[in-house]
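Every protein chain but one is kept in place in this view of the complex.
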């Protein structure tokens, strides 16, 4: 056995699914913000948390195309182990007098991203995620300029879960307000007895450090969520669009804080 | 929030990555048993466990092609959600006067199988797994008869990790001895503080129930393990072959037992 | 350059995407036969062909899970290169006084199968194909017996294209009548000038040899086809179900016949 950060445990630690933090991320995001029925948001909050007073039904659905790496930057040179795409929903809540962001649904396309998410409290599944990239030469994509058009899609198990389109209108300073607070996440694993008891049942918070954003554009967004037998993103059905955003982001992560442990 | 078995948590529980046990499995296995340096086995044991007195360097490398389902049998009708392939290594140890099997390395090709494994204590990663199936008509495969030839391969992140070949020789009653004991697994998640402390650090045991096997054949096996920068199956390098097996298996699983919690 | 059967051409021929025929196949099939609007069938026939007098709107939608190999049987031992799944539609027509089967739509999940299909005149695309397998031990699947239930699905580019369910009722001798004739296929590649002229424009026929079937069961089938922006299987919308079948099949293939070359 070893001091590896995660399993599989070996004497060298080289097998660990993920290296020890800090982890570094650089990527691009397409964000769609909209309002859903606040009751749907309330049902996805942790015990004791309540809806925000202002804009309680606000949701952000975010697509991201990432490069990521541990602190030895090895994944940068073997990109199959560092690049991944994800799509995730963010809602907000009040808890102990503060406002938090929370991720109730999220899909990624690599195992290391899935498990890194479990460490951080994200309820990740595997999915197929695609998003248009801006270009600077040629004609096969949008420029970062007024009228630039982007598409973003999410599928799971061969079914389309979500589709968005974004048409850029103007530069802005910030890519939305829903994913802007410290995260309030549950970390939960049932006991192997599988009798309803838990081996780990925590409320945690986390956020990145050294965050940077660039090339932030706002635009007009369209969004479709599809009903499926085993995915429930469509619980957060759009009732009114707020807006859409493209931006680039860099951020690092080295740990979070356990708020409650049951 | 909800009484879902696992995340994502929703009021209906339908989003849960895995349904509550019992889980049912039916599949085919190709097993290669061999001896490695017992020191390599010892390094992969949990604290307090020791090598078995008899055949301490014995290893089983097992490929499996599964159908699996929860107790409502829904996955049987949507097979993308129930079929998966896996490849895993099994070693043995002594602990508290008993003999146990233990899985130090395992790869699967679906998210539900990955996470079901985390619940059971298997250190799963994603991989690409392929194994020959026996046939009864045509010429594109082996029959279950003397001379039938099978291949099995494992890749991870686009690199070949392991390759086996099996030529059937005769029917037998049992597909090897290494994977025959209750499992002794660690269940481990670091605290989100990422400071070396653990949120869950358990030693558990589990085994299936209602196990059935059929069509068990023994044969001559060849095995190659490849060195890779971030996979260490090759630590368990073959020094001497014991044998190879094909068999079909059905089993159910409803829970395990926590032996120690630190 | 070389005498390789197909590109890439090298002195050894080892790089060829597919080996020279004969090719051997062993697999399992789930077949759903139904009636659609005969006008939809007529629109998918080659020039000069007409609807069959009897049951002109009959369609078979067939899922298959294959092992395949060239004549040196190398793929049997490296199954990533021989196993594939497919889903294809079959219609019938009259041409020059005979009855033919014809495949207007087909999806597979490997490159060698795609290109082998182009050689034979199948208009293949990549897709994700899943189908339930019958079992003999355990509970995670159907037995080949009355009441055994199977599911089969097809997705392309992350969208569900088709879903079928089959409940076995009784043994039969033959798995349907639509896919029972010699195939009448077009082989077509435009000229690189891309001006509407063709470099290859053939009407061909082919069928396998040494065909064997086993374990043929009939049953009750349900089928759903979904509308998509860039797939048109739903043109062949079901109006009336004929029946469903499970069977095993073995067959070899060594060539076809060019009927017309324009």
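The first chain written gets the first letter, and so on, giving A, B and C; residue counts start at 1 in each chain.
By definition in this document, a contact is a pair of C-beta atoms (placed from the backbone, for glycine too) under 8 Å apart; a residue touches a chain by one contact, two chains touch by 3 or more.
Every value quoted in this text rests on a predicted model; they were computed, and no experiment measured them.
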Can you work out which residue in C:45, C:62 or C:135 touches the chain that's missing from view? C:45
Of C:160, C:187 or C:247, the residue in touch with the unshown chain: C:187
For chain C, which residues touch the unseen chain? 1, 3, 5-12, 14-15, 17, 20-21, 43-47, 74, 78, 80-81, 104-106, 110-111, 114, 118-121, 123, 125-126, 157-158, 186-196, 199-200, 202, 204, 206, 229-232, 235, 254-258, 261
On chain A, residues whose C-beta touches the chain left out of the figure: 24-27, 66-69, 73, 75-80, 82-83, 128, 130-133, 135-142, 149-153, 155, 165, 210, 212-215, 248-252
Absent-chain interface as seen on chain B, which is shown: 128, 130, 153, 155, 158-160
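The rule is simple: only the chains that are shown with their structure count from here on.
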Give the label of the chain whose average Cα location is farthest from that of chain B. C
Please tell me the distance, in whole Å, between the geometric centres of chain A and chain C computed from their C-alpha atoms. 40
Counting only Cα atoms for the centres, state how far chain B is from chain C in Å. 34
By residue number and range, which residues of chain B touch two or more other chains? 78, 80
